[in-house]
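Only one structure is covered here, and it is reproduced in the block below.
Only a single protein chain was left out; the remaining protein chains are all shown in position.
Naming follows writing order (A, B and C), and every chain is counted from residue 1.
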Amino acid sequence: MRYEAPETIETAVTLLAGEKGLAHVLAGGTDLIVQMRTGRIEPDLVVDLKRISGMREIAEENGGYRIGAAVSGAEMGEHAGLKALWPGVVEAAELIGSTQIQGRATMVGNLCNASPAADAVPALVAAGATVRVAGPEGERDVAAHEIPTGPGETSLKKGELVASVYLPARPARAADAYLRFIPRTEMDIAVVGAGVYLALDEDGVCSDARVALGAVAPTILRVEEAAQALIGSKLDDEALDRLAAAASAAAQPIDDKRGTRDFRIKVAGVLARRAAAKALERARANS
Amino acid sequence: MAHVKLWESLREATGGQTELEVEARTVKQLLDRLAEDYPDLQPAIDKGLSVSIDGEMHRKAGFQKIPEGAEVVIFPRMAGG
Amino acid sequence: MPLDEKPDATKRAFDVVGTRPLRPDGIDKVTGRAMFGADAFASGMLTGRVLRSPHAHARIRSIDTSKAEALAGVKAIVTAADFEDRDDDLRDVLVNCMARDKALYDGHAVAAVAATTPAVAKQALKLIEVDYEVLPHVIDVEDAMTDDAPILHDNIARDGKPSNIASTCEFGHGDPDKGFAEAEVVVERTFRTEATHQGYIEPHACLASVGPDGHGELWCCTQGNFMVRNTCAQLLGMDFSKLRVTASEIGGGFGGKTTVFLEPVALALSRKANRPVKMTMSREEVFRASGPTASSAIRVKVGLARDGRITAAEAELKYQGGAFPGSPVEMGAMAAFSCYDLENVKTFGYDVVANRPKQAAYRAPGAPMAAFAVESVIEELAEAIGMDPIDLRLKNAAKEGTKSSYGPTYKRIGLVETLEAAKAHPHYSAPLGPNQGRGVACGFWFNFGGETCVSLNVGKDGTVGLSLGTPDIGGSRASMCQIAAEELGIDYDQVYAIVADTAALGFNDVTEGSRVTFSSGLATIEAAREAIKKLCQRAAIMWDIPAEAVIWEDGHARPSGSNAGDFEPLSLKEIAAHSAETGGPIAGHHEINAAGAGPSFATHIVDAEVDPETGACWVTRYTVVQDAGKAIHPSYVEGQFQGGAVQGIGWALNEEYIYGDDGTLQNAGFLDYRIPVASDLPMIDTVIVEVPNPGHPYGVRGVGETSIVPPMAAIANAVSAAAGVRMTSLPMSPPRLLQAIDNSRKQAAE
Partner (left out) sequence: MSQIHVSTTINGDAVEYLCDAEESLLDVLRDRLRLTGSKEGCGTGDCGACSVMLDGRLVCSCLVLGAEADGRTVDTVEGMAKGDDLHPLQRKFLEHAALQCGICTPGFLVAAKDLLERNPDPSEEEVRYWLAGNLCRCTGYDKIVRAVLDTAAETKGA
């Protein structure tokens, strides 16, 4: 295996595009190195992004934030502006692993690892995040949810890498939240995750909403019916019940070592509801 | 004379008896005598046993003295964590 | 005090025993200097790696190592063919270390390689070709007991037919049928527990070196270096005296390091390569191929008179202990009702084999599952007759003179004292919040003695070195230093203890069964007393008076009798300084097969909170009350209480071996084998009860194992109270708990 730590995106792309064998991008490494050590993957080339300028930066852009691919969860948690704007995304990123993992793990890595249980992704999807993909053909911006296409599969083409995530400006009276269920308090992979974004009009009626669920399908689910259950409502119990029912109905989980199908279906509704309540509280505080 | 209690699994080997009076001054004498009287006990004895003499636990207790009138309880070899 | 007189532990005042000094190995352990199993290096060292079966059950038709042997850097490969087969009681150990004709579980070792680098070793494993014939497998204990179950061993038979039931056992006394006829309330339930792992943080590791002269050196993390020596020497056909085994610092064991896995393989590789070989298990290997504990199915039936007296109790226990006979069902069956004074009691156990790694001891092996079942039923009976659960236990508690359910009549024991202390504890009467419940449970462990040997060497500067043969797994060197200082009458910091290698000391049984503070403590006391005799003799020589005229008091030799007052007392240091002139070095030594270990009983109180919408469950308050007999170093006694309780919390709530349909382990890592993390837990409150063990001069009982016996039952009782539904299967993981809550609500609605 070769290890390269280029200083420009162009070099990184050239290296990735030129590798005949298996090439992987190294950002935080908390998934990649585990997979290497357990023998699940045997890359011929690893390209470390952390020495490329901008990769470790959080920059304000048009009222939102652009987050470099190598920014760790801990760095996001320490960024007051980002935390105030998209607390749900930050809390999702901060849920990934321990303090030690937080020092390394990145949101882009979480996205590109394409685990159905990724914590950051439902939050990114709920927040309406886009990512900037760099590749041999140049750069393109795509919606975050278009990156993972199945467990461990992404839409990235050979030579492409995700250089940054963009979290847009947030309207007034809007907020996001992310909750996940794990058996312990820390250190587990989500058994179910729920990200909710909602916006209120001046009368406190929900004018916009996005709901995304993790670990209940091969990819992160965007549940339009759940969002519709909120829109037009004042997020009363009845609306939240409809949201929970829609979330549970949309879930298509499997039985595995982390949870049963029935459990995930039920808890998807419970978490969607609780996340919506949390987002609502924040949205009201943002008015 | 020792009052001997065998664990219940050995019942079949002794024809239903699990409480016996045995004349023995050491554990080895006791086990030898039991094996003599009940040859079917031999495999269990060979496997290794733990012995309690008046409530004191012994492992590998072959030549341990048995006081007169002692309560001797025999059970399988034990292991701990 | 005359040397031969054993002091009455209840009256003795201690100077050092019972205090909390810093441990002798402490500085090394907080600075990173301490040498654990994987921390040793040797000149020319090779890396050893094991090839493991990917199948739960498969016949090994052939193993072709030729391609691997041809790889540059590969120095030796061993398979079962490199170990002579045997027919004694070590055969299972041998076959577990290296599969012979069949792979019996996912992860079973089938070959091993020693190579110049880890990368070469890894590559070599891929080049070894094993031709497997995959066989049907069985994982669950009750499935394995059925008539049409796949059979693991042709030589295990029951009623003339091949069987996976390796043996049965029965304990008890009285007539349960008669007792149940007298009962006014009877509860009968079946409980299930999943296999769990000790979860020590240090993976197995060793460094073996066998020279062309046949002499071997082995460094390894083990609970018993003498056991490792005897076992490996026999498996490799070496003389005991030609294999020196040094116990490294050990990073946790809990029973899991009381046998061998890598050690014989490393020695065989080293012998073949004629170079040192270091082997370490990955965490995945630890889960797949070391020794987790049994899974179980246990039916318990207890009958009660209205006044709370237990009239009869019986239990049927089925334990699978992995691919070889030897599950801890016998100890489970013996321990099940050990807390109670019963007229009619019977337990029946089945030792079952299944396609899983061969179980190893795990802290009070066999007892926690049995206590989970029995103490759950006791709690339910208390509810049924409206009696306080501690009062019910007090009414039936075993005490001195009780004929135990496993046979012996108890000497002085402290169960009642722990129950009374629990009842009086503020925790027991504290208010509970919404969705919270409280549970209590009792537990017991036999505690062992066993073969033990200690040397105590007095240095010329007056400091004392203590050589112990029982690897220190939780601070025992500190306790032994305290005991030696206590006996000698010197300061704690004048004593330093080490764990000696097998060439330096006589045989010692493994550190297990909560035996070390008791047995090594006994031997240390006696070794110190022997040294004191010699110190007195040397003082007599220095004073030129008869040795009988010297007594030892407060760390000094003093003239007594007619010579009293004639000479200034001599300190240990002063006598030691002149040892060369009075007859040479001064040492004390003692070897025993210790008996007289006293059982330790405990009562635990737990509060749990349940989220009824998700099945999430937290322990919110925990109190351990346990009889230590005498706490030598109270901090490490508390540590044992707390550690056992938290392992029990893991076992109760989230830890389990999860197998796929193909019989392979699905969660061989700390990510999905979910041991408790710091944020899962409250502080673990402890109460040390001291009811002296009459079999020890200080009253010491073992404490390490009892602490894991009550937790699962206590937690199940708390969770059941909080959730409003009786939980009978472990772990009570959120999916299981949520399903139980939903089912009970559905039933209530119907």
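Throughout what follows, contacts are C-beta pairs under 8 Å (C-beta built on N, C-alpha and C of every residue); 3 or more make two chains touch, one makes a residue touch a chain.
No experiment lies behind these values; they were computed from the predicted model shown.
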| item | value |
| --- | --- |
| Chains shown that the absent chain touches, full complex | A, C |
| Of C:A157, C:A181, C:I201 or C:A504, the one touching the omitted chain in the full complex | C:I201 |
| Full-complex contact with the absent chain, from C:S295, C:T524 or C:Q647 | C:Q647 |
| Contact with the hidden chain (one of C:E217, C:E249, C:E417 or C:D627) | C:E249 |
| Listed residues C:G32, C:G160, C:G433 or C:G565, member touching the removed chain | C:G32 |
| Residues belonging to chain C that touch the chain removed from view | 20, 22-23, 25-27, 29-36, 38-39, 41, 119, 198-203, 249-254, 280, 282-283, 473-475, 633, 635-636, 638-639, 642-647, 669-671, 675-679, 681, 683-684 |
| Residue numbers in chain A that touch the chain omitted from display | 1-3, 5, 26, 29-30, 33-34, 36-38, 46, 48, 50, 72, 74, 97-101, 103-104, 185-187 |
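By definition in this document, only the chains that are shown with their structure count from here on.
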| item | value |
| --- | --- |
| Separation of mean Cα positions, chain B and chain A [Å, integer] | 67 |
| Whole-Å gap separating chain B and chain C, where each centre is the average of the chain's CA atoms | 25 |
| Touching two or more other chains - residues of chain A | none |
| Contacts with two or more other chains, residues of chain B listed in rising order | none |
| Touching residues (chain side chain C, partner chain A) in the complex | 122, 284, 613-616, 653-654, 658, 666-667, 670-672, 674, 676-677, 679-680, 733-735, 738-739, 742 |
| Chain A - residues contacting chain C, complex | 38-39, 181, 183-189, 191, 256-260, 262-263, 266-267, 270-271 |
| Contacting residues of chain C [partner chain B, same complex] | 89, 168-172, 198, 253-256, 258, 328, 330-331, 334, 346, 361-365, 406-411, 445-451, 509, 512-515, 593, 595-597, 695, 704-705 |
